[in-house]
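What you see is the complex with one protein chain gone and the rest in place.
Chain naming follows the written order as A and B, and within any one chain the residues start at number 1.
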Amino acid sequence: MNEYFRKYKNLMMLTVFIGATIIALIPLFGVLGYVVKNGLSALNLQFFVNLPKAMGLPGGGMANAIAGTLIMVLIASALGIPIGILAAIYLTEYDRHSWLSTGVRFATDVLTGIPSIIVGIVIYTAVVLRMGNFSALAGGLSLAVIMIPLIIRSTEEMLKLVSHSIREAGFALGISKAKTILKIVLPTAAKGIITGAMLAVARVAGETAPLLFTALGNQYWSRSLNEPTASLPVQIFQYATSPYKEWHQLAWAGSLVLILMVITLNLVARYAFRSRSI
Amino acid sequence: MSKKRILTTSMGDQTLRLLTLLMAVSVLVLMAWMGWQMFDAARPSIQKFGLSFITNRVWDPVKEQFGALPFIYGTLVTSLLALLLAAPIGLGVAIFLNEMAESKFRAVVGFLVEMLAAIPSVVYGLWGIFVLAPWLRETVEPGLAKWLGFIPLFQGTPVGFGMLAGGLILAVMILPTIAAISREVMAAVPNMQREAALALGATKWEMIRVAVLPYAKSGIMGGIMLGLGRALGETMAVTMVIGNRPDILPSLFAPAYSMAAVIANEFTEATYDLYLSALVEIGLILFGITLVLNFFARLLVWSVARGPKGGNVV
């Protein structure tokens, strides 16, 4: 009797998990299908190599916005990923329980709850107003601020899972703590850390609100990092809010490209780091 | 080991320790700085309205009357609804992928679920307007009203645009975070634990419950908290489906408004200083709410973790 009940319960729970996965995939296909349906027709080579054109003119593209998004996400990653990972290392490897690390964890959680537009406004006041102009640097900086807490949070969770025995093995072999962390602990957790970093990149790549106040946007190529810079989300936003169907289509195509970009980045990161994980 | 080697390694140790400490402290500084900047910008509104800002229900930019209560309410209801839906589903996905699925299938489906995170939120919003809201209005809400209409949550005219739509779309958006992190955490559970449980005659579910979940608990909570942070601060998708009405109504069908949404909606068109500062003060309150929620969540994790020993590594 009890045996049957246990088996029955087992079966039931397993069905529930399969059900959950199916439910999770429904919106994905719904949303993706919707984007593909609306965006595919406007997608062609010109979209990737041309600058935006005025309404109604054929052949307009978003080349500068694609490059701008890549550059700003790169700046954000260059700042955010190392800072995030290093801070997470401190929290897990050096100081798990002091008031300082509790405070840092707290700060991290609080930072994740700041609406992105507020980050944009603060960077506007602190950077744009002082420098006197909008720039890719300011844009990248605001994205980095959004990224840092996300990276810390996910990296910390992953590092916590690395078994102590692995660390102890390192120490027992006389390897220094720094080396143990960098060569043994980090690689062990690499896959999870990359997953977390990629989620963070995906998150900031689609942000519009903080960029409106920091990078602004640009119809042309930017000549330096210190100029207003185009980005896909801002360009999509401007096209999507316009009255014209042609532009709406471009907005959909832009969304599709943005999604593909994030997916590509994701795949590249996985490929590049695959051999490192144990 | 030579003397030189010892010297360099200890220097390396010191450097890494200091570097990581510096970064950790910089996060504290960042929070303090953001908090201060927001406080500074919100000061006119704080001085003018004081505590009534939180308890007042009227938001009238024309008459310079600002109260944040409806936005706080809308944010809390939609975020909690999203969490209630996404946490079990996300966990279910993670368990399925990690404990049940074949490895090829796992890679593909896992990747698909993570792709949910790659979709820009404005796209979710448009999908919400044209697909989700009509479906809710025509199918889900009348159904809920018919079967569960005795609960105030499910009363009222089905409009489609409202808290239910907002909560659902948020649930979809935070699902990949919860699923991906839970999955990574579970993947890190040593197989020995699973084998031990199975060897004792446990069914698969019992093995998951006894050997995997307790171990992964803290990490799963971390994933859920990350999801909650996203839900609280999410703007674009929510504002497109929530109906944007600063009201406090019990029904999930009713239109409402969220804190992040009102900031993003009105900031770029706000035309006077008090107005701008009231919007920033909403940001500050959101900051505070995140803080309080996280505090309780940590308390919860802590008290749970004190029970059967989990989370700590063998």
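One rule holds for everything that comes next: contacts are C-beta pairs under 8 Å (C-beta built on N, C-alpha and C of every residue); 3 or more make two chains touch, one makes a residue touch a chain.
FYI, contacts and distances are computed from a predicted model.
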(request) Given the options "NADH-quinone oxidoreductase subunit K", "Phosphate-binding protein", "Adenosine 5'-phosphosulfate reductase" or "Acetyl-CoA C-acyltransferase", say which is the protein name UniProt records for the missing chain. (result) "Phosphate-binding protein"
(request) Return the single residue from A:V16, A:L70 or A:A126 that touches the missing chain. (result) A:L70
(request) Could you tell me which of B:P120, B:P214 or B:G243 touches the chain that is not displayed? (result) B:G243
(request) For the chain that's not shown, point to the residue among B:A133, B:M173 or B:L286 touching it. (result) B:A133
(message) Contact with the hidden chain only, please: which chain B residues?
(response) 58-63, 65, 125-126, 129-130, 133-134, 137, 157, 159-161, 236, 239-240, 243-246, 255, 257, 261, 264-272
(message) To test your reading of the contact rule: which positions on chain A touch the chain that is missing from view?
(response) 53-57, 64, 67-68, 70-71, 74, 124, 128-129, 132-134, 212-213, 216-224, 228, 234, 238, 240-245, 247-248, 268, 271-273, 275-276
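Just so it is clear, only the chains that are shown with their structure count from here on.
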(request) Could you give the separation in Å between the centres of chain A and chain B, each centre being the mean of its C-alpha atoms? (result) 15
(message) Please output the residues of chain B touching chain A within their complex, sorted ascending.
(response) 1, 9-10, 12-13, 15-17, 19-28, 30-32, 34-35, 37-38, 41, 88-93, 95-97, 99-100, 109, 111-124, 126-127, 130-131, 172, 175-177, 179-181, 184-185, 187-190, 203-206, 208, 218-219, 222-223, 225-226, 229-230, 232-233, 235-236, 259-260, 263-264, 267-268, 280, 283, 286-287, 289-291, 294-295, 298, 311, 313-314
(request) Please name which positions on chain A make contact with chain B in the complex. (result) 6-7, 9-10, 13-14, 16-21, 23-25, 27-28, 30-32, 34-35, 82-84, 86-87, 89-91, 93-95, 100-101, 103-119, 121-122, 125-126, 145, 148-150, 152-154, 156-158, 160-165, 174, 176-179, 181-182, 189, 191-192, 195-196, 198-199, 202-203, 205-206, 208-209, 212, 233, 236-237, 240, 255, 258-259, 262-263, 266
